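With one protein chain withheld, the remaining protein chains of the complex are depicted in position.
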Amino acid sequence: MIDSIRGRSLLSLDELSKEAIVEILDMAESFVEVNRRSIKKVPALKGRVVASLFFEESTRTRLSFETAAKRLSADVLSLAVASSSVKKGESLRDTIATIDALGIDAVVLRHRSSGAALQVSRYVPHVRVINGGDGLHQHPTQGLLDAFTIRQILAERTGTSGLESGTAHFEGLRILIVGDIRHSRVARSDIAAYATLGAHVRVAAPGTLLPEDIATWPVTVATDFDDALAWADVVCLLRLQSERGSGTFVPSLSEFRFTHGLTVARARTLRPETLIMHPGPMNRGVEIDSRVVDSSACVVERQVSNGVPIRMAVLYLTVAGSHEGVQL
Amino acid sequence: MSDIVLRQGLVVGESASNLGDVLIVDGRIAEVGPSIDAPSGATEIDARDCWIGPGFVDLHTHLREPGREAAEDIDSGARAGALGGYTALVAMPNTEPALDNVAMVGYVLERGARSALDIAVAGAITQGRRGELLAPMAEMAALGVRLFTDDGVGVQDPSMMRRALTYAKPLGVRLAQHCEDELLAASGTMNESSFSSHLGLVGRPALAEELMVLRDIELVRLTGAPLHFLHLSTERSVALVAAARGEGLPVTCEVAPHHFTLDESACATYDSVFKVHPPLRTAGDVAALRAALRAGVVDAVATDHAPHAPELKDLAFDEAPAGMLGLEHAASLTAEALGGQADPQRFFQLLSRGPAFIAQLRHGDARVRHSGHGGALARGEDANIVVFDPGVTWTVDRHELASKSRNTPYDGRTMHGRVRATIAKGHLVVSDGILT
Partner (left out) sequence: MGHEEEPQARQRDLAFTAKSQLLSSDDVARALRRMAHEIVERNHDVSSLSIVGLQTGGKSIASELASLLSEIVGQAVEAGMLDVSFYRDDLSRNPIPTSATTHIDDDLTERTVVLVDDVLYTGRTIRAALNALSDWGRPRAVQLAVLVDRGHRELPIRPDYVGKNLPTSLDEAIVATLDGVWIGTRGPK
């Protein structure tokens, strides 16, 4: 168990203790404030180099990370696979070595293979590796910003500060995660964060979208979706990738919506204070109806805006905590 | 709907049988007793020397509608079923187009609602029954479908079957499998043995069926989902399923009358009426299946009623389509197989109560549209009842069938036992052995 990510890589939320997670959430509060200033920049990582390596397409997450690094005054090297030599068969190891030769302090990595972040951290042990999503395995910053968003909103409702509340809002909180758990790295990171912070997590999905060993996970499988919706304080919807919903795992997108979509009718059965979340990008009309997205219970915009402060907190803790070099 | 009273038959309950009368009022059983005062105007049915029991439920009927209405349609199939003592039929999905979506399932349910019997639908497991992509089982289940099968063929790809079982399990429905490995069975037309070799016909080995039975038992073990085995034809298949059930796995099985009555030697005449998948097996298999029926090892008798237009069955053995009729003769053949001291409890368990459980058509099941079947013959139950005379003998004439088709393998055969009356959905549809 890792008690703090200061000076370390962030590969998986499975490895972080409650203290480590709370440290990141608390640090992110400061960066929320920084993001409200007219000059959204602090010199904390001035002179440091952060490389963003996205082997999988993702404009939103990459921009979020790069913005975070720039607001910390770090220099950003950005590698989008399409325009790089990686497509021509250069291996992961060689790509890293090339970039490393330029002297990087941290790399943010997204890759379609599970474990890629861990492998990279072994090739370049002196570099902080931040996992931006590896295959089906983990997406730690998404799990963190989701937890942060929940704490932020629940604290606002009670007129307290998230910072002072620690994990109080999570203890006994009822969180329902719906959709393709089996293929979702976001689900794995979310569940790790929520369970560690003390929440009660249930999952609802068609049988084929649950992993075989779900019985060993720190969650309960909901047998009745509508009962689970009535139970939940927070409903987290996962994206159903169209290739999964075309008959191999689930007969069709319309059947998925029929059994597990958060339709307007189902959304009406939710309690008024229940939060609706989605890591994005959303398939409107599949896992969630358009009108439900636009309702006030849906806090997707907050999740998106919390992405930058959380990533700033992660970069700051992992990079600034290292014991190398002093700059003026 | 007029009142009906059945007089002095052996009323076969779930655990005990008693001589008596049954009164049906407004489509429900109003009273069961040793001697009942019937209201005036009630139709009287003489049930002396007969068994009175819950109407039969066929888990496996090919009604051919839509697509092959020349061979059979929902109405003609229902009439054939009524004559055979059936009050509910489960229509197989290998129609044209297949019953793999709500539109087609809804069509058959609508048409079936207007027929004499309760017509339930088995939806396809995969789109087009091609074995590649899952069919919308949840949407079909919302219409009341409780059984899913690609019958005609089995799901060949084990990973697909595994996913289908995993998907079906939380829906509370049951998958059913036609067990035959396509690659092993290949172009075979009858059982593989020295018979087929002698006749010069390519054989379908017993292993093609038994291997898939083994495979699917293990998939049930892995996924925990229930599975029903369709038309098991060999001694070993039945033994495998019985052993699996003994281990507590949620498996059930059916056997078809032709598999416990006829053996591969019938194919010697090259008459394609004896061509069926899975094929007629050895004499040893037939004996074993009959013993299994008597011992209670088999959960249900199901007809696999497969009508084919005459011109198709007149083709050469290897060119003709496989399948034979069964609705009108299943009960008689079952009574005969159970032997001279046939136990009426076992008879109704195999033909009615067992299948009603598997099809989720019992009174206690959550039925979306159908009435209750396979009951205890208790007051209040829906009137789906058959009066069966186990003692009468008669001869089959293939030209005297209610079915539109003629492909029965029992033409000229002497039958022991016959349906005297059938009450379906509260109406008297067969009386004195003929359609009303």
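We just call them A and B in the order they show up, numbering each chain from 1.
FYI, a residue touches a chain if its C-beta (ideal position, glycine included) is under 8 Å from a C-beta of that chain, and two chains touch if they have at least 3 such contacts.
Predicted model only: the values in this text are computed from it and were never measured.
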Visible partners of the omitted chain are A
Given A:L136, A:I153 or A:A320, the residue that touches the chain left out of view is A:A320
Of A:K41, A:R60, A:R112 or A:H126, the residue that touches the missing chain is A:K41
Against the hidden chain, chain A presents residues 6, 23, 26-27, 29-30, 33-34, 37-39, 41-44, 72, 163, 316-317, 320-328
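Note that in this section only the chains that are shown with their structure count from here on.
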Expressed in whole Å, how far the mean CA point of chain A lies from that of chain B is 53
Residue set of chain A touching chain B in the complex reads 206-208, 223, 246-252, 254-255, 258-259
The answer for chain B against chain A in the complex is residues 127, 132-139, 142, 163, 166-171
